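Some chains omitted; the rest stay in position.
In order of appearance the chains are A and B, and numbering begins at 1 in each one.
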């Protein structure tokens, strides 16, 4: 157990969430927007979804954090992300970017490039392919594609990218790797069924968003958010009955998020990489 | 029990829904569209979601009611709302407006102002902040912000706004206040967990939409729609098992809506304010 995730600290963070009900502004995909909103509510926060360039600056100014997600990206939604992100920066509101599928198309690559250039991120959270794709956006970086999908590779990339972007970088996978450029942590919790439910990655960003909305340190927020999803994924599996399947798993996952406690999280398997 | 919600009358309305399966056209947010569609089906209606200005006039002409919801508003969707609303007026199809988050941004305020100017509403349903924001859109009204969030304040605003807009106004909250400008009713049912599931407000508008689609009096439709959600919220809670959470609550809420009966509603705590 690392010092950032002591039982007392998690309890404090959880209490702050309950008291302040952080408002998390999402500009996100319609595929997972409902699940993200329900995740925020289940975790004690307050969600607002608004993606029109005409109103995002005003909306984000009421928010305690901003979550950007490029699933089902459009030009209009990208414009909204840039506007909301810049306003959030101006007002010192933390910003979490989930670069869904960024490696797949030039449109997404260019979009993320623009977001990174114009918005100061607090957290960048993606899977290995996505983070590697962003790591490679910097023309001076070579040999990215040859980096294999190992934890060691993840540690290297997370740390370097965190330094370059001056934010916390999280690479989610069977082992999650999180770095602020100095420290690196690995989370060994989770369940394979989480990959068989759409939006669990987006919901993780929403959990991070709720934590960021409390004003706690980004590194602790990311660890807490990812650990909440990972341990909820384990709990949901344990609750599953023999004749049930993925529909029930998804319901029990939301149950687990709404029933998460600091004690559950304190039992998480988190290593610091030296 | 008020005279509008006699057991026999509710039974008649419920039977009409079953027989006619009212088609409810929604122009609504992607965050809750799935839940709204499933709510309409669970209640015995037939949902159609269409939000393109190219087709909404044609689509609404087949519908029995129109539900407008400004969550995740865009210029395109606003244009569609105006077009559909005007066509609905022309064809005497009832219109219910859910002004989600109207107070938050100028974009939403201007949008609602335009809708109210160009479309004759049958029902306006929102929470206290939203309704107060609309009440204050009229420049001649003063001191709105000083009105406190009491039931008395709600009764005053609901009645005055209903008179001004010549429609039924519903203010939802722990106590719901509903007025057609003359009568005022309060509903004391509901459960606090309804606030922890996204879209329960939008789903309430969908329930109202189904009722309006039968051609029954708007006041009865609004009372029936809100009471259906409130009592379903109570039933869902009663069905919840100790190890369950918000995921299961949301499922049981839809179960309760699909199992609602006139008898359940006749047991609702509804007061008329004299």
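What we mean here is this: a residue touches a chain if its C-beta (ideal position, glycine included) is under 8 Å from a C-beta of that chain, and two chains touch if they have at least 3 such contacts.
Just so it is clear, the structure is predicted and the values come from calculations on it, not from any experiment.
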Practice item. With 2 copies present in place, identify the total for the complete complex. Key: 3
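Note that only the chains that are shown with their structure count from here on.
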Study note, to complete from the structure: Chain centres from averaged Cα atoms put chain A and chain B apart, in whole Å, by 34
Check your understanding: For chain B, which residues count as touching chain A in their complex?
Key -> 29-32, 34-35, 71-75, 101, 104-108, 196-199, 243-248, 250-251
Review point. Hey, which residues of chain A end up touching chain B in the complex?
Key: 30, 33-34, 37-38, 41-42, 47-52, 54-55, 58-59, 62, 76, 239, 250-259
